[in-house]
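Encoded as structure tokens, here's the structure I'll be asking about.
What you see is the complex with one protein chain gone and the rest in place.
Presenting subunit A:
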């Protein structure tokens, strides 16, 4: 496969992630999933460029991002659980305490 086709696919994936955050109005869990999607897209891109440029640093950073993403999703899920315990809902519509 040629990188000319992969690169748009990855960027598309990235924007799906962003769209998932922006357009999603109800579910906090979906937001976390979208963040994971973004990180995944970035990871793939890093690996791809490591391949194209023949430079291992991209792969190393991808590994680091992988760990960071794991940690982040763990903390995010923990916060989600706490939030659910307090508010009884995971709807993002209710997170409007800082209006104006």
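As a convention for this text, a contact is a pair of C-beta atoms (placed from the backbone, for glycine too) under 8 Å apart; a residue touches a chain by one contact, two chains touch by 3 or more; residues count from 1.
By our rule, contacts and distances are computed from a predicted model.
Undergrad: Choose one: "NADH-ubiquinone oxidoreductase chain 5", "Electron transfer flavoprotein subunit alpha", "Mitochondrial ribonuclease P catalytic subunit" or "Light-independent protochlorophyllide reductase subunit B". The correct choice is the protein name in UniProt for the chain not shown.
TA: Its record in UniProt gives the absent chain the protein name "NADH-ubiquinone oxidoreductase chain 5".
Undergrad: Looking at the full complex, which residue from A:18, A:40, A:59 or A:80 touches the chain that isn't shown here?
TA: Within the whole complex, the residue contacting the unshown chain is A:18.
Undergrad: Since one chain isn't shown, list which residues of subunit A touch it in the complete complex.
TA: 18, 21-25, 31, 92-93, 95-100
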